[in-house]
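Moving on, here comes subunit A:
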Amino acid sequence: MGSTLHLVGFALLKITLILLVFVMGVATVLTWLERKYSAFMQDRIGPNRANIGKLRLGGLLHMIADPIKMIFKEDFTPSEASPWLYRLAPFLAVVPPMVIFAVIPFGPGDAFVISNAGIGMLFILALSSLGVYGAVIGAWASNNKYSLLGGLRTSAQMISYEVTIGLNLVGVFMIYESISLQGIIVEQGDVLFGFLPAWGIVLQPVAFILFLFASVAESKRAPFDAPEGDSEIVAGYHLEYSSMKFALFALGEFIEVVGIACIGACVFLGGWQIPWVQHTGGILLTAAEVGIFIAKVFFLIWLQMAIRWTAPRFRYDQVMRLGWKYMLPISLANILLTGVVLYLVKGA
Partner candidate 1 sequence: MGYKVNRPEFTLAENAYFVEMAKGIGVATKHLVENLASRKHTVTREYPEQQPEYAARYRGQHRLMLRDDGRARCVACMLCSTACPAKCITIQAGDYGDDQVEKYPIKFEIDLLVCVYCGMCEEACPCDAIRMDSGVHAAPELHRAASRVGKVDLLRLGELSIAQQGGTFR
Partner candidate 2 sequence: MSLIKVKIDGTEVEVPPGTTILKAAEQAGVEIPTFCYHDALTRPANCRMCLVNTNKAPKLLPACYSTVMDGMEVTTTDPKTEKTRKSTLEFILLHHPVDCPICDQAGECTLQNHYFDHSASKSRSFTRKNHKPKAVEIGPRVTFDAERCIVCTRCVRFCDEVSKSGELQVVQRGERSEISTFPGRSLDNAYSLNTVDLCPVGALTSTDFRFKMRVWFLNSANSVCSGCARGCNIIVDHGENRVQRYRPRYNADVNQFWMCDAGRETYQEFQQQRLDSGRVSGFEVPTKDALSAAAAAIDAFVKERSVDALAFVLSPLSTNEDTWGVLALAEALGVTRFYVGGRAAGQADELLVLADKNPNRKGLETLLAARGLTAEPLSALTTGIASGAVGGVVWVGHEHPRNAPLEAALQKLALRVVLTSNASVWSTGASVIVATRTFEESDGTWTNAAGKTQRLFRALEPLREIPPTWDAAARIGRALSAALPLWLSARSVFDELVRAAPTLATTWDGPSGRKQGRPDVPNPGFRAQAFPRRG
């Protein structure tokens, strides 16, 4: 019994640290960082007004001020809305991206992962498919034609790009012959030709780029933010939401950003592997490996932000054309090429 309690306590500690401290922490900081970062990229200065007395911290207090404001806003439910689904939708938008972190290994071994499941990648794909329900149910339950149109766009876009994400990961599975995240990371510890780390980005560069863009599309961020459109469908599927319900949709988006960065780091950037350093154990090395993983995650977060604030948004037909006519065939070709190369290198 003691050991069971010990295991449960340890698991709860990991959940708390990963979800509440890391994921929520990063997502919250991102709400400020993204605005500040985009401002400096675009020659503005960004939020800097929230203050406690003279203390402003460059607008850092906005990430506290915003939730306070959100909480005190009127929580409005349209009279014709479907009341229970309307309330359920924000949670459907925020919970699946959070649950993804259950299988993300933050370091070597079982200690830094909540569940070192063998089907980790399948779990992630399944949950990311659930993400569309939040948007669609929210859109339908709002009983607003703009919301509904936004919801339709969202579902079409997310389903389209899920296909690309899945097919791009197939190439990775073929190379590393594993669908467990920990397994994929361990395989990436190899060195090719004596100098090249055997990372996914090296072995599958096309898949990395496609994965990155498809993921951005999946999280509905610019340049793939067709589900929103002030000139056509206003705020899209979350048009009728206010107060913390609206905040949950926004938070879900930031958690998706972190989640995509984690998956990308695990699958394409070698996870916690430090290049040219063999994993031999030891506290210092393990800490360095957790650190390098988090650094990789932040790099990918930065990349997503940079893409978002650089590219002009696509028209909706362009979004769909890009997904189905370019990304999907390239992904399929990539799998074929991967298979041929693997056949030639490893033999049947």
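The candidate set was assembled so that all candidates are chains of the complex that A comes from, given by their letters.
The working rule: a contact is a pair of C-beta atoms (placed from the backbone, for glycine too) under 8 Å apart; a residue touches a chain by one contact, two chains touch by 3 or more; residues count from 1.
Note that this is a predicted model, so its numbers are computed, not measured.
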Candidate number, among 1 or 2, whose chain touches subunit A in this complex: 1
For the subunit A and candidate 1 complex, residues of the former touching the latter: 37, 40-45, 48, 209, 303, 306-307, 309-311
